[in-house]
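Pasting in a structure now, in structure tokens, and then I'll have a few things to ask.
With one protein chain removed, the remaining protein chains of the complex are shown where they sit.
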Amino acid sequence: MSDHTYSPAQGQSVLWMRLLLWALLILFAIWFLLPAYVVVGTSLKDLEEIRGGSLLALPHELNFSAWKHAWNEACIGVRCTGLEPYFWNSVFMALPAVFISTLLGALTGYALTKFQFRGANMIFALILFGCFVPFQVVILPMAQTLGRLGITNTVYGLILVHSVYGLAFTTLFFRNYYVTIPDELVRAATIDGAGFFTIFRRIILPLSPPIIVVSVIWQFTQIWNDFLFGASFTTGGAQPITVAMNNLVNTTTGVKQYNVDMAAALITAAPTLFVYIVAGRYFVRGLTAGSVKG
Amino acid sequence: MSRPPIPFTDRIARALPQIVVAPSFAAILFFVYGFIAWTGYISMSKSKMLPNYDFVGIRQYWRLFQMDRWSVALENLFIFGFLFIAVAIVIGCLLAVLLDQRIRAEGFIRTIYLYPMAISFIITGTAWKWIMNPSLGLETVVRGWGWESFRFGWTNDETLAVYALVMAAVWQSAGFVMALFLSALRSVDQDIIKAASLDGASPWKIYTRIILPSMRPVFMSAVVILAHLAIKSFDLVVALTGGGPGYASTLPANFMYEMTFRRNEIGVGAASAMVMLATVAAIMVPYLYSELRGKKHV
Partner (left out) sequence: MTYFSKALVSAVALTVAMAAPAKADPKAEVLHYWTSGGEAKAVKALQEAFAARGGEWIDAPVAGGGGDAQAAVLRARVLAGDPPAAVQIKGPNIQEWAEAGALADLSDVAEAQNWDAVLPQTIQDIVKYEGNYVAVPVNVHRVDWIWANPEVLAKVGADVPTTWDEFNATADKLLAAGIIPLAHGGQPWQDATVFETVVLGIGGVDFYRKALVDLDMDALGSDTMVAVFDQMRKMRGYVDPDFPGRDWNLATAMVMRGEAAMQIMGDWAKGEFAAAGLEPGKDYVCAPTPSEGGYLLNSDSFAMFNVSGADQVEGQNLLSELILGTEFQETFNLFKGSIPARTDVPRGEFDACAIKSMDDMVAAADGGTLLGSMAHEIAQAGAVRGAFIDVATAHFNSDMSSEEAVEKLVSSIKLAM
């Protein structure tokens, strides 16, 4: 709304408004960046500097030894492997779980919106409520179930858990997105004789990338950052990185190595941060494309 | 699939949508509702260290509501939930409006606001704990600048600890709310806005009268997502305050975990979980009902 012409007096007030606007924007940016600044700064200092200097002081020199230590030297229990193996555990857990929950969510959302069979809304409501189940509730019965299935303490167990509990969210995303796609498209294709999966492949999927991006980013973040399931259902070498990081942070030898702790936290957060920074734009765009109309 | 087939496959083809939904639905029925039912039964059993199926009625609920720790946790949930949702929405909305003013470097600033959402609560908690530490954190820094009475050690004060949780949670989620609102702002019909501004409506009027009212659905989505984060908040408490000082900042999810796994009180833990679920249901069911009823013929 700034492309109008203004009188000088108005121009003055517009200038003030812009200044206020920028002041607010920058103030908030500082608030959002403060923890990141502190964490990154601390991870690059050595222990002397942390204890002696101010929290906000810049590190004297770029010292990456804490990072290296956290990545492949630090001891977790009796194994001194650093976070590296656990990083890969998380990758092998997150990728299949994201894929499965997104695919099932897309199919379910599609079936629920474009084929209004009886009870579709009821089913959707029941699935949606699944978003709100506190995960602590499911630990014990889940443990029994995983035991029966013989996949306790494995990455497959975690994939199953995350796929199931991610389903509620992915269904929500896709269902709300597909609601905005005109039914006529599907109806016309049906008249042309196309079947359920043909329509999905030829018409629905090509329209879906924005919401797929939203679903993938959301799921990836949730699954990568999960701590409770990882901590409850895996031990030792099968643990995801968040659990290993917690163990590492608590593996102290008298003096707390704040720099290593912070570096470990950053390594753990790196993949999701990367996704948000690179694909954040598509995330906002995907939300615009319809998922928020729910 | 296209030619008139024999009746049986035809029936299959017709039932395909249901068949496709079935596995997901079955999984949810089992892993969500089955488990809720199991927890419901356990909450009326005398389970202690391991699940036990001897029925004792509502005894565990009776015990639960006499526990001081539980009243604190429940009260905290209401304070935390309300403030977290309200503040995150206000800040998120404000940020969205600010960013909508055609500013330079919007993408860059947006990324700064959005990135906390990528980080786990464990890390958010650890970072803020570090900043709120009275001797190593921000308090010392600001006092060093000459503001001697500055206090930021919220995590160490039993009346403020729960607000420290709110602050960190808002920090994490406000950017996401901003993204939701921003995308909704962008999808408002530009013609209406143009017409209004030609009629001489001020930007303030345009926002409060036209744009914000049209965002009710987004507003609801934001509430739902934030409510889900609030009720599930567990990691943040563990990392930021450890539920302390004492148990002043404990939340129901932490209470349930403590009872079930630490105190050999699986029955009480299950009862607390059922109360949490009932709270969620009391908020969500009317909402889902009204939302889905209005959409029957979409």
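The chains carry the letters A and B, assigned in the order they are written, with residues numbered from 1 in each.
Basically, contacts are C-beta pairs under 8 Å (C-beta built on N, C-alpha and C of every residue); 3 or more make two chains touch, one makes a residue touch a chain.
Since the model is a prediction, treat every value here as computed from it, not as a measurement.
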{"item": "Contacting the left-out chain in the complete assembly, out of A:Thr171, A:Ser208, A:Ser232 or A:Thr272", "value": "A:Ser232"}
{"item": "Sole residue of B:Tyr33, B:Phe150 or B:Phe261 that reaches the chain not shown, by the stated touch rule", "value": "B:Phe261"}
{"item": "Contact residue for the chain not shown (choose from B:Lys46, B:Lys129, B:Arg143 or B:Arg186)", "value": "B:Lys129"}
{"item": "Among A:Gln116, A:Asn153, A:Thr180 or A:Thr198, residue touching the chain not depicted", "value": "A:Asn153"}
{"item": "Contact partner of the left-out chain, one of A:Asn246, A:Asn259 or A:Thr272", "value": "A:Asn246"}
{"item": "Chain not shown: contacting residue from B:Val56, B:Ile210, B:Ala248 or B:Ile283", "value": "B:Ala248"}
{"item": "Interface with the unshown chain - residue positions in chain A", "value": "75-79, 139-140, 142-144, 146-148, 152-153, 231-233, 235-237, 246-256"}
{"item": "Contact set of chain B toward the excluded chain (per top definition)", "value": "48-51, 63, 66-69, 129, 133-135, 153, 155-156, 158, 241-242, 244-248, 257-265"}
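To be clear about the criterion, only the chains that are shown with their structure count from here on.
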{"item": "Inter-chain centre distance, chain A versus chain B - centres from mean C-alpha coordinates, in Å", "value": "14"}
{"item": "Of all residues in chain A, those that touch chain B in their complex", "value": "1-2, 4, 21-22, 24-25, 28-29, 31-36, 38-39, 42, 50, 54-56, 104-105, 107-108, 111-115, 117, 121, 123-142, 145, 164-165, 167-168, 171, 179, 193-198, 221, 224-228, 242, 245-246, 249, 258, 261-262, 265, 268-269, 272-273, 275-277, 280-281, 283-285, 287-288, 292-294"}
{"item": "Parts of chain B lying in touch with chain A, wherever the complex brings them together", "value": "1-3, 13, 16-18, 20-21, 23-25, 27-29, 31-36, 38-39, 42, 51, 91, 94-95, 98-99, 101-103, 107, 109-124, 126-128, 130-131, 136-138, 140-141, 144, 171, 175, 179-180, 182-184, 186-187, 197, 203, 206, 217-218, 220-221, 224, 227-228, 231-232, 234-235, 252-253, 256-257, 260, 266, 269-270, 273, 276-277, 280-281, 284-285, 288-289, 291-292, 295-296, 298"}
